[in-house]
Every structure is written in structure tokens, then in C-alpha cells.
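Apart from one protein chain that is not included, each protein chain of the complex appears where it belongs.
After this line comes subunit A, so read on.
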Amino acid sequence: MSSQVRAENVRQQTAPERQKAVAAQIEVPPEQIKYANLLLYCSWAGIGILMVTFLLYMSGIMGSYIPPAEISQYWGMSVHDYLVATGAPHGWGWLGMLGNSDYLNLIGIALLATLTVVGYVALLLPAYLRKKDIPYATIVMLEITVLTLAASGILKVGAH
């Protein structure tokens, strides 16, 4: 093997390591990494909870407000008619129904829908305040307000 070919082989072997080294030089803000880790662990936990609670619901091991066998009578109705026909709660009323396996499923869904606010409050807001990055701290605070308002159930919609 000529020295030129050997050198080429060595270059090819070291190329991925070089790429990794260059990629590692990309500066990712620490708050971005922490936020990513929060999403990673909590979103998969949420999906795991969804799987378990759905099995409890479908298997009938645990009682439900509307048994799965009867839900087909309601799923073709508008949400307004469904609430009238079943007397199901809305807003945060589902929290009081967690003894029923169908409402237990909402824990996993609510966890997925809460992660962004948790990440903003616990990680991003303190990080931007520490950096005195006022525009981004303001954006984060506004987003927390918007998401909290949406989650609060204060806003109501007209029936159709």
C-alpha cells in the first residue's frame, strides 16, 4: 500500500471524529439543553402514562364515567351536545372525576400540555433574567401568561 493511499485511509477514518469535534464546538445555550432534557424525560413519561391509563380504561379493570362500549353513542355529537347528553364536566371539573378511568387518561394529556409552562417558568425565565436579556424575559413572561390563561378555563366559547 502506497503512503498516499495509507494517508487517505487515515483521513477517512478520522473524518467522523473531526466532524464530531467540530459539531461539539457549536455553542448551544445551557438553558436550551436543560429545556430539551425536561421535554425529553417528561414527554415520554406522559406518553407512558397515557398507555397505562388507556389500558385501564379499555380493559374495564377500573370503572369509568362512560364505559368504552357506550362512548360510540356520543362521539358523533358536537362537544356541546355531548356535554348536555352525558352531564360530563368541563373546565377543570375533570380533576374531580379521576376515580373514573376515562378521566384518568386526561392526566397524561394534561402533563404533555403543561410541560411548556413548566420549562418556561423553571428554566427559561430565570436564565434570561440572569443574563439581563430583557426582550426574551418579556417574551417568556408573556407566553407564560398566554398559556396560563388558556389552561385556566376562564375563557369560554359560545355553543353551536
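We take it that a residue touches a chain if its C-beta (ideal position, glycine included) is under 8 Å from a C-beta of that chain, and two chains touch if they have at least 3 such contacts; residues count from 1.
Here is the rule we go by: contacts and distances are computed from a predicted model.
The listed options are "Nitroreductase family protein", "Flagellar hook-associated protein FlgL", "1,2-phenylacetyl-CoA epoxidase subunit B" or "Probable membrane transporter protein", and the UniProt record of the chain not shown names that protein "Probable membrane transporter protein". Note that of A:P29, A:G63, A:G96 or A:P126, the residue touching the chain absent from this view is A:P29. Although one chain is hidden here, its contacts on subunit A can still be listed: residues 15, 18-19, 22-23, 25-29, 31-33, 35-37, 39-40, 43-44, 46-47, 50-51, 53-54, 57-58, 68-79, 81-85, 88-92, 102, 105-106, 108-110, 112-113, 115-117, 124, 135-136, 139-140, 142-143, 146-147, 149-151, 153, 155, 157-160.
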